[in-house]
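Left out: one protein chain. Kept in place: all the others.
What follows is chain A.
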Amino acid sequence: MEALTALVVGLLVAASVYLMLARNFMRFLFGLILLSNAANLVIFASGRMTKGAPALVPYGADTPAGVVGNALPQALVLTAIVIGFGLLAFTLALAFETYRRLRTMDTDKMRVAEPKDADEDMK
């Protein structure tokens, strides 16, 4: 199971690097989403995967019976997903507003803050 997850992570990272190399910011953003999910899978897999054994404590007991899945990575992934969701939502809103104001999604053309020729700025 870990091997399969590792493969999926590899695929996701490869796809996201491909997307992030594009000049279109939307493509970059999609790449970022894939990359953040790859990171989540890395955390998930690093806690080792156990088949069909949820980390539930029986009523009245202090410890779960038998071998159960590692609950910590799940908590970590959950946190990372929530944070990632918030950040990506912000980035999407920022991308939209930037497109509205700058009329471009091409990152090469986004040179308002750093004009190519500073002297043009003077005119």
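Here is the rule we go by: a contact is a pair of C-beta atoms (placed from the backbone, for glycine too) under 8 Å apart; a residue touches a chain by one contact, two chains touch by 3 or more; residues count from 1.
Criterion: contacts and distances are computed from a predicted model.
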Looking at UniProt, which of "Cell shape-determining protein MreC", "Sensor histidine kinase inhibitor, KipI family", "Na+/H+ antiporter subunit D" or "Potassium-transporting ATPase potassium-binding subunit" names the chain we cannot see?
"Na+/H+ antiporter subunit D"
Mind pulling the chain A residues that touch the left-out chain?
20, 25, 28, 32, 35-36, 38-39, 42-48, 72-73, 76, 79-80, 83, 86-87, 90-91, 94-95, 97-98, 101-102, 107, 110-114, 118, 121-122
